[in-house]
Structures are given as structure tokens and as C-alpha cells.
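Quick one: the structure is below, and I'll ask about it shortly.
The complex is shown incomplete by one protein chain, all other protein chains being positioned as in the whole.
Take a look at chain A:
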């Protein structure tokens, strides 16, 4: 008994929809959790109030994002059972334990220490509190480790045998550390840091544009731009290494990304833009740069890249989609690099906090981290099709046999409504919080020391180091 194509399509849409929404929140949480740990560490080290104020401010936004990440993630794990029970029954013996490890080593750590991080200021000492923050940040990274291991295994499976119609794990080390795992892990973790840095930078830019010049705003703008300057080039290098790895293990994905149909000998050119046409096996309106494809993907002048035509039709991923999602990702990355470099140039004469055009640019770039992340995610996931476990299990065999169009259609509709309503409002609140900005005590802005007047501060007036006489940054 096979499920109808419509049900399969709807199940795929549902997964794509829920995973796309979900991934936004963990990306923000991973990046912000580390940022929070850095802020608190700096506060403990230097005693400067500005770090603590920034910590409070971003921990609120973190909390909203984290909450949404948790609940949207729960949906994902149950979807494997409801819509994809074919996959669960066949490959659950590998992906299940990895997920279980994620829950045991990461989710509990985050959830267990989140309470102390958010509400424990008056209940534990500063060191214990910092420890809690570190645990939350570590938890988000451990979570990244397991989920990327699982996803990478589905992309480049190894360490298993198929016995009696289902996958039996043989070598767990090989499964966890599969060939594409290190590349994906680094690429994803850096992406999360970039997402957070872009949001922090854009938030600061917004307040700079509105005339705020206090220490907290300047500090966040500066920190975000330093972060970008360091991380974006590393990310570009990591992405390049990931590309070489993908060419080795998933050549069809590379061909689809490049919109490349024929295997060219003596050097492959790169389609800068174009419109890959799956029906007619050609890329329309292609603007080509000779040898550039070989140069990027093989790091040689005339390296050979397999064209899509060398794969059977039913094994080809949709080139039209991944061609463009990939270019959106790369385009965003280049713009980010431009932003970071311009930031460095502007620092020279302290023009960073005055150049309005640059602040507008930084504000516009706020969502670029998320856009690049989603585009990259689409590239790698759509590029894996038609396989759910690459070369082992096709997506159409992964869907639940009992799935009906009514069920999956109804649940998709419900999810779309609930997600837009709930997460839409949640995102709105996150933006609102950001627009409000950190609550620096007035004296810091005005240079007097009239005591705690900022909103929300009286609640923490027994904080040992937040005396108004404390020196303010810079």
C-alpha cells in the first residue's frame, strides 16, 4: 500500500514549513547564548555595568527565542512518527539514538540551567550564575553537535548494514563522525553566531540611527562588527571546504547547485546566474565564467565536475531551487563581508557611530544571517532529494503508510495558522524588545550619578557590582 503523491507532497511541505520556522529560533539561541556567556564573563572580569545591562537586555530576547525553539522543536521530533513513520521504522535505529543523546546531553542541560540563568540572580552567587549561563551556552552547542551529526549521517551515511529491511547500526563512531559531519557542524555553528551578531548589530544600528549614543549601544555595535570581521571570513573558508566535501560525496547536489548539465572536460565554467530547466535539461540565460567552476569546486584550473545528465533522471535533485537558494546564501555572505570590512575602515576616525549610511546598511542586513541560514538549509536539504537517506532510502518510501491527504492537509493548515499566529507574535515581541533597547541607567547617559532610575533595575538593586559610581565603558 503506497501513500498518494499528494499526501507525500503535503508531508514534505509540512516538514519544510515546520523545519524552516524551527531553525530560526535555535540559530538565534545558539548565537545569543554564547554572546550572553561572553557578556557575563566580561562583566565578572571588568566589573563594567554596561556588560551586565546588555546581558539583561539580550537574555530577555534570548528567553523568547528559546521558548519558541523548544516548542517548535517538539513538533519536529513528533513529526518523524506521525508523517514519516516509514523513515522512523527503517532508519530510527540510527537517528533515534542520536536524538535521544541530544535530549539527554543538551536539552536537559539548557532547560535545567535556564531557570537559574533567568531567575536565579538573587538565589545564587555570581560565579554560580555564570556557571549556569555557561551551561546553557554549552547545551546549545551540544545540541548542534547531535542534530548536525544526525543530519550529516542522512547526507553521507556510513557505519551501518541493512538487515531484514531496516538499518542496523554497526559502528557508532563512524555514524556520529560521518564524512560530512565536521564541515556541517562548523558551518552551522558559525552560521548561528553570524545570525546573532547580525541581529545585535542591527539592533544597535537602529538605536544609533535614532540618536542613542550611550555605552551599551556603542558597545553592542562594536562587538557585533568585530564578531563579523572574524567569523565571516572563517565561514566563507568553511563553506568552501564543505563544498569540496559535498562534491566528493554528493556530486549530484553539486551539479544541481551549479546548474551544470554536461560533464565538461578541460575545465568547468561557472554559471553566475541562469535558470536551470529540469524538463529540457538545460540552464537558460546562463552567464558563464570559464574555469571558475573548477577553481572553486576542485581548487584546480581544469578539475572535472560531473554534470546532472550523468545521473539518472529519477536521482536528480531540483536544480532550479538549489541553484538559486545557494546563490542567495553566497550573496548574503559577500554582503556580510562587505559590512564587516567597511566597519573596520570606519573605525579609524571613530566614524563608526556617526556614519548614518553605514548604520542603515547594518540595519538592513539584520535579517541577512537568517536569510543565508535558511537558503543554505534549503540548498543542502533540497539538494539531497530524492533521497531521505542519501543513496539508501528514497523520500517517497519514508512517509507513513497510513497517512491520508486529509490528515496531513489538515495538520499542515493548522500548523501554518498556529505558527504564523503564535511565532509571528513571538517574533513581533522580540523585535519590540529590541526596538526598546537596553535599559541603561540615566546617569550613564547624562554623566551624573543619580542612582538607579532605569526601568526594571530596582528589582536587582542588590546586585553587588551595579553601583552607580562604577566606571562606565570607554
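Note that a residue touches a chain if its C-beta (ideal position, glycine included) is under 8 Å from a C-beta of that chain, and two chains touch if they have at least 3 such contacts; residues count from 1.
Going forward, contacts and distances are computed from a predicted model.
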Among "Sulfate-binding protein", "Cytochrome d ubiquinol oxidase subunit II", "Carbohydrate ABC transporter permease" or "Sodium/proton antiporter complex Mrp, protein G", go ahead and choose the protein name stored in UniProt for the chain not displayed. "Cytochrome d ubiquinol oxidase subunit II"
Touch with the missing chain holds, among A:28, A:50 or A:94, for A:94
Out of A:20, A:46 or A:404, which touches the unshown chain? A:404
Considering the whole complex, which of A:9, A:38 or A:111 touches the chain not shown? A:111
Which is it among A:120, A:233, A:303 or A:331 that touches the chain not included here? A:120
Note that chain A touches the absent chain at residues 60, 63-64, 67-68, 70-75, 77-78, 80-82, 85-86, 88-89, 92-97, 99-105, 107-116, 118-124, 163, 166, 168-170, 172, 400-404, 406-407, 410-411, 414-415, 418-419, 422-423, 425-426, 429, 433, 456, 459-460
